[in-house]
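Everything below concerns the one structure shown next.
A single protein chain has been omitted; all remaining protein chains appear in their positions.
Right, chain A next:
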Amino acid sequence: MKNRTTNVFILIAVVLLAVLPLLLVNGDFGGADGAAEEMITEIQPSYEPWFSPLVEPPAETESMLFALQAAIGAGFIGFAFGWFKGKASKSKSQ
């Protein structure tokens, strides 16, 4: 199979893997770390966390920072591929 066809299939599969649970599973899709705390208090009710995060951003800021994290990474990936592509077309034209 051609690379491009494979890539399209891969993207569809990844999107389906994320979307199908949303449509078919009846859950609240919480950010889950909270449930870890519940599980720990269930196993050991006396446990008290002895350190708390230095900064705890409000939910909106947190999602902004997550977006920023993804943007920085994706930006660099885009840069790298642009660079590869530029080099490849340059060596082809010579």
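One rule holds in what follows: a contact is a pair of C-beta atoms (placed from the backbone, for glycine too) under 8 Å apart; a residue touches a chain by one contact, two chains touch by 3 or more; residues count from 1.
Assume contacts and distances are computed from a predicted model.
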{"item": "Protein that the absent chain corresponds to, by UniProt name, given \"Amino acid ABC transporter ATP-binding protein\", \"Cobalt transport protein CbiM\", \"Ferredoxin\" or \"5-methyltetrahydrofolate--homocysteine methyltransferase\"", "value": "\"Cobalt transport protein CbiM\""}
{"item": "Contacts of chain A with the absent chain, listed as residue ranges", "value": "1, 3, 5-7, 9-11, 13-14, 16-18, 20-22, 24-40, 43-44, 47, 49-57, 62, 65-67, 69-70, 72-77, 80-81, 83-85, 87-88"}
